[in-house]
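Pasting a structure here, questions to come.
One chain of protein is taken out of this complex; the other chains stay put.
The block that comes next holds chain A.
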Amino acid sequence: MIGILGSEWYKLQKSKAIFLLFAGPIAGLLIGLVVDINLLPGEAINKWHLALLSMNLNYALLFLPLITGVFASMICRYEHQAGGWKQLLAMPVTRGKVFIAKYLLLVTVILGMQILYLGSVFVVGIVHGITDPFPMVIVWKSILGGWIATFPLVALQLGISIMWKSFAAPFAVNVCFTLPAILAINSDRFGPYYPWAQPFSMMYIGGNTEDVFFIPWDQLLTVVGGSFLIFFICGYLYFQRKAV
């Protein structure tokens, strides 16, 4: 298992996908710098909340779901070229382990991106001259929560990327699911049940701060956990049966 992870990591390094890791935090940084947080309405206890809110809208709602799909395609790119699946699966590895290794690497990469995003939140705050104390707990909740909310999305995108050779097709599927999230987050009825709206809900600060995350535990378990199980098992089974 460690060996497969190592080889996946090596392939990822060579594919220059690592540069993509900086794309999200940089996008967040630019948005944060453009928006003048001092002009935002609403009286907040802590100005860091405002900085995070203004950056999260674009980042968590659109960028995070979309970029997970791009990473998933990137991670399958080597295998799709010139019979890579055949070579990989001819090694003494099981298909299940390959799938799990790719998945684990993907979520690790997303975690790295989230941490970099935290860094860009910090930079935006410094540039805007926020003097309030840095709300470490809340920000960590938001960063980690957003990360966990991408688990089902990553599982689905990994499955689809294994299925299709082209980059555009998985991306198109991803877009079709991500766009309705813009409407879903405005709806009290559908928002909590739509997996693609969860990264935003999890990163949105202002929910019940008593809980571990910003959405209730049962919602986290049923919507995020449930869709994760469905997508992961489907992708896993599909890969077992895929003809290479």
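Just so it is clear, a residue touches a chain if its C-beta (ideal position, glycine included) is under 8 Å from a C-beta of that chain, and two chains touch if they have at least 3 such contacts; residues count from 1.
Heads up, the rule we're going with is that contacts and distances are computed from a predicted model.
J.: Not counting the visible chains, the remaining one has a UniProt entry; which protein name from "ABC transporter ATP-binding protein", "Cytochrome C oxidase subunit IV", "Putative PTS IIA-like nitrogen-regulatory protein PtsN" or "Permease" does it give?
T.: "Permease"
J.: Among A:Ile4, A:Leu53, A:Met74 or A:Leu88, which one is in touch with the chain left out?
T.: A:Met74
J.: For a quick check of understanding: of A:Ile31, A:Val109, A:Leu153 or A:Val223, which residue touches the chain that isn't displayed?
T.: Going through A:Ile31, A:Val109, A:Leu153 or A:Val223 one by one, A:Ile31 is the residue touching the chain not shown.
J.: Using the document's contact rule, name the residues of chain A that touch the chain not shown here.
T.: So the residues of chain A touching the unseen chain are 15-17, 20, 23, 27, 31, 34-35, 58, 62-63, 66-67, 70, 73-74, 77, 165-169, 171-172, 175-176, 179-180, 182-183, 187.
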